[in-house]
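The complex appears here without one of its protein chains, the remainder shown in place.
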Amino acid sequence: MDPALIGYAAFASVILLLALRVPIAFVLAGVATIGTFLIFALRTGTFMPERALTPTTSLVFSNSFDLIHSYDLSMIPLFVALGHIAYRAEITTKIYHAARVWLAPVPGGVAMASVVGCGGFSAITGSSIACASTMGRICSPEMLRMGYDSRLATASVAAGGTLGSLIPPSVLFIIYGIFTETSISSLFLAGILPGLLSLLGFVLVIFAWVSRDPSAAPKYAGTITRSEKIEAAIAAWPAALLFVIIVGGIYGGVFTATEAAAVCVTATVAIGFAQRKLTFRGLWNAVRETCMQTTAIFLIAAAAKIFVAFTALTGVAQDVVGAVQAAELSPFLLLAAIAVIYLVLGMFLDPIGIMVLTLPLMVPLIETYGFDLIWFGVVVIKLLEIGLITPPVGLNVFVIAGVVGREVPIDRIFSGILRFLSVDVIVLILIMAFPILSLLIPGSM
Amino acid sequence: MLHRLEKLLLDLAVVAVLGLGLLITAQVAMRTFLNSAVPDAIVMVGELMVAAIVLPLAAVTANRAHIAVEVVSNRLPQRAQDALLVFGTLFGLLALAPLIYSGWREAHEALVEGGYFFGDLNLPRWPGRVIFLFGVTLCWIRLALMLVRDVGRMRRGESIPAAEPVHRVEEV
Partner (left out) sequence: QSLFVGEAGPNRGARAEALQWFADQAEELTDGDLSLDIQWGGALFKANAAVSGIRDGIADMGTIIAVYFPQEMVAYNIADLPLQNPDAWVGMKATDELMRNSDAIAQNLADQNLVYLGTFTTSAVHVGCKGATIRSVDDISGLKVRGVGAYGDTFREFGANMVPMSIYDAYQALDTGLIDCSQGYSYATAALKQQEVIDSYTLMNWGQVGALGIFANKDVFDGLEPEVQEALLTAGEGMADELGRLITADNEAAIETMREAGVEIIELPDEERQKLVETSTQFIDEWKDRAGQAGLDADALLEEYRGLIDKYTQIRDEEGYPWEDGQG
């Protein structure tokens, strides 16, 4: 049996099983394991299951264990913990109170502030998932508490989190730069305008949403005095201090983004205890919540990693890219085909996995068409970012779902996401149609 | 019994996350102020990550907190929803079994052959692998138990209680 056929059957099975409400992690891990087993068992043409056992189990273990046993990914539980601890130390509530008081005249102002906050946070971490986990924990529960429509409260942050890789620094750009031998600093610069454009798009979505349905973002009841405003701003000082620590520490060369997460957790605990807002029990419970949440997310990420290795074995990527190449499409249709490929893969796989699977095949194709690789990098990263919020496997959406718990079912978050996705598609078309958007800043440096 | 074990493991994961924060902060402090380093910090962070991520698996499972797509199943009658829930549990048992088998092989090998991470301290490889095996196995046992109970409920004509968290973070 042709491995590519097993691959396509696996993708179909994933959709079917997800529709049957099987937990996402189980679907990805289970289908990938069975598919891998079949590929190894059928390699010689006859079915030899005894030959498949060792390679299959080894693939399953090394891909899942190595993902978890990771220094770089320690950023995620730590940033999630930061959100939970800051919440219990009343730091997040104070920021939100300040945002609400200051932005009272702007409809949906708090949601917009959250998205802008995501943009700011993404300029720090370089990882979309880290961005969504932290901002999700900080923003969504506060917005829900203010009576925001649950779709708006969750989807805005899931979408905002996707700015993490487009606005520099960005792990995805670094990997792309290494795979294509293009300048990383040029890629970073190229991501700025498209990142800001996406940010602007998200703010406009919120504006349109709240204009049409004012109840989605309840206004602050009562009048606000000037002294109230100043008081609210002053009360938010611990958040400002954390921000200064993160930005100063990373850009000042004191620590890396991963280390920033740990330092901020330590600082938040210290501030919480000093202000007598945080108790030992509160801290413990905050970290318990962190553990429950990150475990659910990492199980999906580990399963997705197994699925990537399985997909590599199937040769589906070569199959599809080969077909596109053979079709000798016009440049316009080629770009459309590439967008479709990345969006479909983005439904199932994680960004790094998609890059590793496709770039070795895609880049030579792009070069024969004479496209600019820096611009193409921005296009690819934007496509991968969109994949983080598309169903059925949208890691950013799962992160937010983990944060808000059963209060907001995942389907409701996805339904809110649809409005942001439509703007994302417009931004994507703009980035594709006007390479100058990406190339202006790196070209002028 | 299983319930108490899950709670214990969750608390051990809490220790691991706090340990991650302290270890990495210490690393930054030693580099900045003493121009030195915590030996083998990267390896220790990896091992703590395994504890932080894998130990709570059973508790997450008991809470039915695994993320799933519910858009189709929500439109079905209760009985069909319950059947899908049981099917999901069954599929989970299938999906995790290879991880347990390979985890056992790896843990066994690391223990018998005494593998270690090359570094300042040559730390052994077995702790992370044993923790991984233990966490996934316990999760599997919890799934099996849920399967038995849920099938029993369906046979008696009862419905499966919707996500009533077994473990609440607030209770100590």
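Before moving on, here are some points about what is shown:
In this document, chain identifiers A and B correspond to the written order of the chains, with residue numbering beginning at 1 in each.
The working rule: a residue touches a chain if its C-beta (ideal position, glycine included) is under 8 Å from a C-beta of that chain, and two chains touch if they have at least 3 such contacts.
All values derive from a computational prediction rather than experimental measurement.
Summary of contacts with the chain left out: across A:I15, A:L144, A:I174 or A:V425, the touching residue is A:I174. Which of A:A155, A:L193, A:I338 or A:M355 touches the hidden chain is settled by the complete complex: it is A:M355. Of the listed positions A:F11, A:F26 or A:F40, the one in contact with the omitted chain in the full complex is A:F40. Touching the chain that is not shown, out of A:A312, A:L365 or A:V425: A:A312 (per the contact rule at the top). Residues 31, 35-37, 41-42, 113, 115-116, 118 of chain B touch the missing chain (whole complex, contact as defined above). For chain A, the residues in touch with the chain missing from this view are 40, 51, 54-55, 57-59, 62-63, 66, 71-72, 169, 171, 174-175, 177-181, 183-185, 250-256, 308-309, 312-313, 315, 353, 355-357, 359-360.
The definition used in the following text is that only the chains that are shown with their structure count from here on.
The distance from the centre of chain A to the centre of chain B, with each centre set as the mean of the Cα atoms, comes to 22 Å.
On the chain B side of its complex with chain A, the touching residues are 10-11, 13-14, 17-18, 20-25, 27-28, 32, 42, 45-50, 52-57, 59-60, 63, 65-74, 81, 84-85, 87-88, 91-92, 94-96, 98-99, 101-103, 105-106, 128-129, 132, 163, 167, 169-170, 172. Residues 17-27, 29-30, 33, 56-58, 60-61, 64-65, 68-71, 73-74, 77-78, 81, 254-255, 258-259, 261-263, 265-266, 269, 281, 284-285, 287-292, 294-296, 298-300, 303, 391-392, 398, 401-402, 406, 409-411, 414 of chain A are the ones touching chain B in the complex.
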